[in-house]
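Written out below as structure tokens is the structure these notes cover.
Excluded from the complex is one protein chain; the other protein chains are retained at their positions.
Entry: chain A
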Amino acid sequence: MMKEQIIEILEDIQPEADYETCQTLIDDHILTSLDVLSLVAELEDEFDVTIPTVEIIPSNFNSVDAIAAMVERLQEEG
């Protein structure tokens, strides 16, 4: 469910990617730093989490799975 929501947000920000399979969203420059700014703002609104600056690293944004894992972890940490 969370992954579907994340894909929806991503498709709204940058429609030209296959988010189901892509594992290199940052490494291959599919998401730019400006896309990441949008994504963070949307994730915070959607999932009621605060994403601190230290989480802005490629490994947290390279795939939908990685993004979902980061959001889940931040939700648990409260």
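Here is the rule we go by: contacts are C-beta pairs under 8 Å (C-beta built on N, C-alpha and C of every residue); 3 or more make two chains touch, one makes a residue touch a chain; residues count from 1.
Convention: contacts and distances are computed from a predicted model.
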{"item": "The complex's invisible chain, by UniProt name, from \"Predicted membrane protein involved in D-alanine export\", \"Cbb3-type cytochrome c oxidase subunit I\", \"Putative decarboxylase, beta subunit\" or \"Ketosynthase chain-length factor\"", "value": "\"Predicted membrane protein involved in D-alanine export\""}
{"item": "Those residues of chain A which, in the complete complex, touch the missing chain", "value": "12-14, 33-35, 37-38, 40-42, 44-45, 51-54, 56, 78"}
